[in-house]
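Only one protein chain is missing; all other protein chains are in place.
Here is chain A:
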């Protein structure tokens, strides 16, 4: 049986866990981020992060450095660090955007993070110690609409961004000031900041709702509003495999092994897919209604136990105000 918890009559927009899964950060389409202490099925609210003035759209909790980054429709992002007394202090981020921030993600080494926004741009942010704030560089071209989702390649350099112009793109987010020159990858060799490494389309319309690099960074998966799930391997970028499903669109996806991924969204139930290089097939559906009684749109899927290469448990939150932790082998 999956573990569930009902947070009340709220819609949960996104969630993020700390490194050992003893704490959870939630945003419920308000300007406040709630922090919960978790032990088993017991969730206890311990803190609130309240600096934003409009809806919080993205939360990411860095596992190694235990910092939380949040972004919001108020066009701001904050990096939160925990003080000795347990409270949280925020640091300003200079995003320089004139539209809502939509999503945020720490890089694997946690020295940078990226923020997508309605300003048709990705802000790649890094720390400026002389001013004690985070500054950003913009990736703008050739993004033609709101950036809806982001994911980092494990090499800390490449960044995938999905957009409502129906495309998923891979950019270089190499910031000269903070890191060594990157070595070549199968996505390409030349990586000046903002360089477009790949521009990918599933062929149809439909906003891209989520992008995800596989654990080794060779494959990129993305889901779109045309109910499709697409995967491409960087070794053959022209060979995009798209599975046009018969369900309502997926909103979030994550790799759970080198060839399997979980996607969930408007169809209300998470599904496990397998990619064999040539096609994608549905392995199983996790029966939300039967197992949890939940029956609403799933807004976010994240790994709970394990890694992208080998995930044992994943968690979903949805508009029914419920979090569910699923065993990957559950029926």
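The rule is short, and it goes like this: a contact is a pair of C-beta atoms (placed from the backbone, for glycine too) under 8 Å apart; a residue touches a chain by one contact, two chains touch by 3 or more; residues count from 1.
Convention: contacts and distances are computed from a predicted model.
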Of the options "SERTA domain-containing protein", "Actin-related protein 2/3 complex subunit 5", "GPI mannosyltransferase 1" or "Glycosylphosphatidylinositol anchor biosynthesis", which is the UniProt protein name for the chain that has been left out of view?
"Actin-related protein 2/3 complex subunit 5"
Kindly state which of the options A:67, A:138, A:225 or A:313 is in contact with the chain not pictured.
A:225
Of A:75, A:120, A:138 or A:153, the residue in touch with the unshown chain:
A:120
Touching the hidden chain, out of A:140, A:176 or A:331, is A:140
Which residue from A:230, A:245 or A:316 sits in contact with the chain not drawn here?
A:245
Against the hidden chain, chain A presents residues 120, 140-141, 143-145, 165, 201, 204-207, 224-228, 244-249
